Structure formats: C-alpha cells, structure tokens
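Have a look at the structure below before the remarks.
Left out: one protein chain. Kept in place: all the others.
Then we have chain A:
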Amino acid sequence: MTFAYGNAYEMLTPGTGNQGVDVTWASVPLLTEASTGYVPLPSGCECLDLAQTAETCTAFTCHETCNLNIGECDEFCCSDPDCTADDLERFNALGECLPDGSSTDSKLCVDTTSLDQVNEKYNMHVEQDDNALEGLVCVSVENNAIEGEFYSSQADLVNNYAVLDSETYQPSYSFAISADSDAETGSQEYLFGDNLVAAIQTDSFRAAWGGVLSLPTAGVDGTCSPQNFVEFGTDVQVNECLLPVENLEATCTQTHGPLSTALYGEDLYIGTRPSSAINTPSTDWERVTVRSLLYKSLETGSVSSWESGSTSSPTAQPTSEPTALSTASPTESSSDANSTVSVSPTVAPSASPTDAPSARRALQVSSVPSTTWDASSGTCENAVVGVKYVIEHNALGVITNVQVDLTLSNVDLSNAAQTAQQGLTQSFHVSFVNTESVADSTAPERVVSGNPGYIVGLPVQAGNLVRQNAGTDDEKTAVSYLPEGLALMAASGPRGACFPSSSSPWYNLVSSTEMTASTPVLFGVDASSACSVTLTYEEFTDLSSWCIDRRNAPLLDLGATRVGIYGNANPWKAWEWVSLHRETSHLSSTAQSPVPGQLVCQNMVDRVDIEVLWTKSGEIDNPQPMILSVRAMVGQSDWKWRKTGAGANATQTFTFSQTVTFIEHKLTEADWFAYKPEIPPIIPAIPADVFYPFDIASAAQATIRGQKSGGHFVTAFVVCLAGLLRA
C-alpha cells in the first residue's frame, strides 16, 4: 500500500533507490585545470564582456533555455545544439520555435512592391520570407548601445549558510510541528503529437486498439481507460490507473488481455511511419522487443529483476496479513467485494537488487514469459503491472526501434474476501529517443531542470561529490548526480508507514535507500513530506534497542551532498554545484537517549528542514534562477509514550518528516548594472594581411602602419572604392 505525502510527482523505482549515475571520468577535467571556486558563468551561456573570464563574468546571455534534454534534441527548441539540420527543418515546417531566451528585437515587415533592395548594416538583420509571406521583407534592428541589464554577482552568498539565520530570509510561514503535534495517416514521417500506428500479430496481422498505440490512463473513476493514445515526441513519466478485475481467471487467460505480456510485448508492432498500413510490407513495422523484465512484489511494493523460470513455481511464504493490491487510486473508496483480488503470498524471485538504468539497457530478454493461470493456487502468473515503452526515432520522425520494459507480478484470489480492493494498479510510461541527436562530449546525457536557470516546478538537481586519483596530480572531482534530483522521504507502507511490511524492525533499516518511495523536491515549490512508524508498547519500552544516538539519523539522510547551482549543472564540473550543508550545531548537547525512569526517548532526531536560498542572475529581461546555498536543518523532539493503556496490543504512531522551503534573495534595482561595451573605433582596424598576396613581405610593417590614423584613412578609402566599383 502506498501513501504519498506532498506532491507525488513521480515515485522512484521501488527497491532501487535514487542511485547516482556513474561518472565518465574521461570527460572530467583534472582538478589542477578545473575551477575550484564559484563560477558565475553557467554552462550554455555566453559572456558578453570579452574582457572577463568565466570566473568573473556576470554579464552573460543565455539562448538555449528550451534545451532541457542534454545530449538529445528537444522538440521545437531551434537553438538546441543537439538538433540536426533535419530536426530544424522539421521544426520550421511546423511553424515556430520555442522561446529560448533570445531577446526580441523590434521587427518590421514591409511590402516589397516599392522596395527594390535592402542592405544590411551593423546591428540590423533582414529576413526575406520566401514562403507564406511572399513579397514581404522583415527588418529588425538593435539600436541600444547598452547590451542589456544584468544581475550583479552574489558570489559572497554562495555556500553562505549563515545568512539564512537572518530574519530577511525567514518566510512568514513554517512547517514546524507543534510539540504535540490521432495518427495522421498518409504522412511519411511522424510529426510532434501524432498518434503511433499499432498492430498486433494474432492469427492474422490486425490493428491494435483501433489502429493506434494506446497508453491506458486513469479515467474519471480512476480505472484504466484505453482511450488515451501515445503522442509522438511526448514522454509520459507519471501514469497509473486501476484495472478492474471482476474475474481474474478470465482476465488472465484472455488472449492479448490487459494482463498479457503478449499484448505489450513481442506480438505488438508499431508502424515506422504514419502511413504504415496492415497490408504494407513488414519493413514498415517495428516489432516491440522486451528490453527488460522486472518483478514487483505487490505485498511489499519492492521491485527486483525477473529471473526466467522463477514464476513457474513460486515459493509460497506465509504472511501475517493480506495486503491490498492497490490503494493509490483516488477511487478506492468505492468498494465492490465481488471484484476483489489480493496479492499472492509469494516472495520475489531472488535477483540482483541492482536495477540501474545502464544495467537494464544491457539486458535483452531472449524469452518473454507468457501470462498464465495456475488453477491450483488461483494465481495469475506473470501478470503485467508496469509497461514502459522506449521508442527510438530518427531526426526525420521515422521510428527505428521500439523496446519495452515490463514489470510483472503474480496475483491470486486467495484473500479476496479479506480485502476491499477493486483491482490492480498498472503503470504505463513512454519515452522517445531521437537517435540522431548530436552528441555532446562535455556533459552526460540527462534531463535538466532549466538551461541554465531553474524552471519552477522541475526537480532540484542533486548528487554526491566523487573523486578519482585523490591526492595525486591526476586528481579529478565530479558529481555523481541523482537522475530524479533531490528527493524527500515518502511513505511506502500501509497507512503512511515509512516502510513496507517487513520482518525486520524499522530501526534496523538504517539507510534512506531502503525506503522505497520518495517525493521529488521541485524548484520553487515549498513542500513537506512525512511518514510514520507505529510502535507497540512492547517495542517502545525496549528503548535500548532503538533510542540510541544517531541510530535513525540515516533515515533522514537526503542521499545527496551537492545541489546544482543552475538547472543544467554539469555533473562533470564540480564547481557548478554547491554543498548541501547539514546543520547540526543548534541541536541539544544531550544525545538521543532514554530518560531514566520514564517512557521517553529524548532528543530523537525526527525531522529535517531544508532551506534553499536562491536568486536571479543574468539579464533582467531573461532572468536565470540560481541556487545560492542549501542548508538542511536537523530537528529533534522527545518521543513520549502517551497511551494510558499499556497493554501488549497498544500502539502509538510517531512521525519522521522532511520539509523544503525556497527563500529568494531578492535583488532590487540597486543590484542591477548596465553593461555598455566600449565604443568601437570609427575606422575599423585593417588587418595586416589585407593586401595579401600582393604585399607579402611587409606584413609586420603593415601592422604598424595600420595603427596610424593616416594609414587607416588611405586603406579604408581604397577598400571602399574597390567595393563600390565592384558593385
């Protein structure tokens, strides 16, 4: 059972934790070559003041703000360097490009009836429209001598946690708890938003879901509705729905039924082009291949890799109580006892606990188990509970490969009468990969949260500092970033419990990675997340087992020590990250320990309040939000047994919580400055080799001559005259 507190953006893959991504050390600069301090110029931006270096430049402009998928071409982001010429041609064919931070110059379009020719001048650009606006010419001009207004550097605030104590930065509110408290057929390439043509191989080759690939999603009642179709170029990362199961055996044995691996697996074909038709050659269709298989235990929610043959005779293991299949749906209150199913009391097949994306990519499933019905145990084996399509396409919009990650589970009816569930939760995801994106060797492929400035509502970039060859001349530092970003703890057990049902006592789970759910920290979104631990009287009185200094502190560990200054912080450039400072200096000097003679665990570390100080940088007209510092304030309270009845069945619930508060360092006009480049010389300097090859020997002298004003005039006159005569 899963309860999510706060913003349930995307639950992490259970059982895998939010693991850091391996560093490609070959691309990480040596520490001796890398900057060791704060670098105000973010990646992807251009410093306007050429006299400044990256370490000192604050007058920068950023023109790739729509590029949020590093290493992959973003749809309609015309300034994305990952896009090929074919991509740009496709974007232009569809109309307009996404805003990318470029300033909008004044522009004028005029009829060319009376106008015969326009000559571009300095700071003036002419666009000749030869398509829809034939006969028009558009002229834009930038007249302002000032190239923009910029935020001044706030370098003194970077990693400066002390300022967060100032009242200036304290918000008026607090999370503190009181003491008691459709396919375009006929087209040759897919365009953005097109539905994907789908077919299925049964006795014959026929259209699936009416001809287009369905991605079942929750309808108004939370049940899975197939009337939702995959749109080309649109990733779906969060999508769960409840599959009503009135007759599990019939649903399980149905050919290409909703639990069938064949439906989502290798019987499914996707048209490489919108024009792919049932009677077209097989080359027009891409067969869906199963990239990985995972097994999900519906009892604990944990996910591990699936091993062939493990489900044919699952080993039964007694469980203390039946666990609901799913309660995540908002419609769980509507009950139907006749349509309930429950979790098979089986254990997950023994498998490697690692499920890193790289490992999953390496796996290629040769034999996909079919969904079968075991009449003896009343179990539907290998039922599909999770589907993730990975669709590769080229820059022209032609699908080149379709893979699917399937999550399977075993479902039975043995405890149906005891559960009040209505069905099975299934998740359906899809992601698109442009295989012809231009690779960037200076940064890993990843989804960023802004380019460079954070976009409100996207995850805060986070990771851990890692070193190579420490202490040597070849020392390197980088950040092993967390793909899901900074995350708070979240409940993953029944009724908001911190952990799924487990035979191990909660205090023995001493790592945050053992928690199977998390809530992402989204930039600019203050949030609180909590989960609970329920102790019996017997457990509570055994204070010496759990009320031990720092025993449970790892549970509140955020799993990250670095936070990206900008949304596009490069993991291979450690200077683009600030420390996540863990503040404990304010804690009581008395350690977490039992109070003698009382049922009290004093100074129990049970909360973490994260404060994120941020500000704006760059151009006033195109501000780039940046994080200045991050502090995690560890909090503590006394856990007291309050129940009057002290029977063996008495229980009391205690809460662990984490909060995040974003505090803006507001900049006023006093913090702005106007950057005005030096006025260029009236007569431009003539290159020393302007007369090459007619005057080879005098290059050095020409340089000297060129610095004399008389030489400038003579040379400029000759060049102008030559230009006029040529015209």
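Assume contacts are C-beta pairs under 8 Å (C-beta built on N, C-alpha and C of every residue); 3 or more make two chains touch, one makes a residue touch a chain; residues count from 1.
Here, contacts and distances are computed from a predicted model.
S.K.: Consult the UniProt record of the chain that does not appear here and report its protein name from "ER membrane protein complex subunit 3", "RNA polymerase II subunit A C-terminal domain phosphatase SSU72", "Transmembrane protein 216" or "ATP-dependent DNA helicase II subunit 2".
M.R.: "Transmembrane protein 216"
S.K.: Determine which one of A:94, A:110 or A:470 touches the chain that has been left out.
M.R.: Residue touching the absent chain, from the options given: A:110.
S.K.: Considering the whole complex, which of A:97, A:118, A:277 or A:620 touches the chain not shown?
M.R.: A:118
S.K.: List the chain A residues touching the unshown chain?
M.R.: These residues of chain A touch the chain that is not shown: 106-108, 110, 114-119, 121-124, 139-143, 145, 724, 727.
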